[in-house]
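Apart from one protein chain that is not included, each protein chain of the complex appears where it belongs.
Order of writing sets the labels: A, B and C. Residues in every chain begin at 1.
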């Protein structure tokens, strides 16, 4: 990775932005997903729409929000509704194209643990819990996970299924009857993992300068590789300029 | 009945108004119930509040509405919500004190038929159906029925239970688990019927000049009488003045 | 991306023979213009779902568009009955499926929420359950009484009239909300008709008022006076005289044919219909001004 040209966070944001499509209805959290959506809107996906679990649709924030319930998300939004409505009429009904997920642990099948390290009733570390992610993972048409690549974050099996990816692989997700297609990519500072046909996360693309060995060393299972592992195009000067000058000029997240 | 002094409709409205209590939250239809509520508000129950199944709370109509969805009910109301909310959060939750009911048939136990005369699948006369009355009858704390007293309207058994009173009497209503106390009075142009402890409608009060025989002749079952059948006080000049001059000056309903 | 089209194109694209349609609106905002257009286009075998069929579905039944009605109150509210519906049911020429109001809107709520059903407390009135097998029961897994459930209703098309919308279909609605929102979210396609097409900035000035978002809308049609003889809060009054006259207009084949010929087939669109109503009716339905107090959403522009 060319540390001089861009940092790990910028790299993840830019690669996440590229996965978004024009017209996507995106259920978005603050921080990196928010920046990725705004970058996509300013580049190839001007009609992408951001939806917040707090009940805000089509936000046009005048400043970078700290929380998903920030007042700047509301002023000038297209619509605001109750949380019950956003989860019922939007997410459960199938109106959300993309969900972003994160967590302390992501496993070989894209399952996520954001609840607890250790035993649930006698926790070693208690984490915040599901929030909206249990339903987002199940019901958004596609999900993306953005996370730094560290071995402790990528165990073979998570301690707790806060939200599911492909469960145990094969047709185990489909058999639960959930409507969404599950996690379509995990974007890290080293690479992009994607599910193969069995729902197992495999190496799909390396960021410039990164190697399979580096990725494997930071992954808790024997990582498979796609037949043709791609190399992601380096962040362009224009992507970096928008990110740094327009979206996060105070460098709160990047 | 002193026909010169007041007509049957005025008599029913005034007697219905007297049954309402200050502070009652009343689920109200247009026409006679609407006039009864407005009369009660202008006499002994200034804090009575009218709620319409269309989702209007605390209406202050500038003119007499023709339908329960009239725009004059909305302008200046305290609150307007969706129909789903009015039935869920207000009625089913138990926030409604009084409901008004009507129908083509009312039986010995206060059950109402507003659906069909004859067989449901091969109707002799098809009536409008439940609308909100199935739930109002079950879930309002108290219900009142206002109807002209005619034999065909008071059969011993209704052809169809659109909404229930005391079902077959005894504890049969309580056993259904519905929360409301059921019909507390039937106000007609001849008398007031009230349920006895078995839930059977019996003669509780006669309007001035009316007789038990007259009531019995217009009722389809052997009518019991309360130990002390009262005589309702005649409409007062003030009640009649408010009704005629303030509430329905164009005599649409009265 | 603008979705503005003429109402006749929208009907052509989204309403097909055999569809289940939900023309929304409880007394308020009933989209009569859209239904007149459906009749003009000669659609057949429709299943017509509405809590209150109102004159709008009585007219469609009379015009021969309907195979079936799904409803919860089939009267002319505050006036009387709906002759064509009533006779269709009595004669067995019209299929029907019946609920209470709460059952009907609970079906839409389930449909709008992506759920298979919605629960309701029992009412003790079991006759409707007996005649309509779509009413079912579910055990309360917490040990209370059984609940009654109704299945999701997901119409092929919902037609929803609103006060103002932008060209993509983000819509402000006020006044009686009925089941507008639930019908729109439940339906597979949404045709939005609006009194006014406004700039997106008007919508964005009050996002809490946006009850229907563009993402669920397929077509946006600018149709002033779409709701007459129903009404649009703040735009024109309910034509109560028309509702009272319905008994006469609908009383027999000859009368209803005359009405259809004159007011549906005899005009090209709603603009012509409204002109034809004439100045006296326009003035009778005029409403005065009574504005909402504004609210401050706050500006967060960089100082």
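For this structure, a couple of remarks:
Note that contacts are C-beta pairs under 8 Å (C-beta built on N, C-alpha and C of every residue); 3 or more make two chains touch, one makes a residue touch a chain.
Since the structure is predicted, the reported quantities are computational estimates derived from the model, not experimental observations.
Among C:36, C:161 or C:209, the one in contact with the hidden chain is C:209. In the complete complex, the hidden chain is touched by one of C:79, C:115, C:197 or C:244, namely C:115. Which of C:20, C:81, C:163 or C:250 touches the hidden chain is settled by the complete complex: it is C:163.
The hidden chain makes contact, of the residues C:62, C:159, C:177 or C:192, with C:177.
Check B:47, B:124, B:152 or B:175 against the missing chain and you find that the one touching it is B:47. If you put the missing chain back, the residues of subunit C touching it would be 114-121, 136-142, 144-145, 147, 149, 151, 163, 172, 174-175, 177, 202, 205-206, 208-209, 233-235, 237, 287-301.
In the full complex, subunit B makes contact with the omitted chain through residues 25, 47, 49, 56-58, 60-63, 71-72, 74-80, 88-89, 92-95, 139, 179.
With the whole complex as reference, residues 30-31, 53-56, 65-71, 74-76, 80-84, 87, 91-92, 115, 120-135, 137-139, 160-164, 167, 173, 176-179 of subunit A touch the missing chain.
Keep this in mind: only the chains that are shown with their structure count from here on.
Between the Cα centres of subunit A and subunit C there is a gap of 40 Å. Per-chain CA centroids place subunit A at a distance of 58 Å from subunit B. Those residues of subunit B in touch with two or more other chains do not exist in this structure.
In subunit C, the positions touching at least two other chains are 181.
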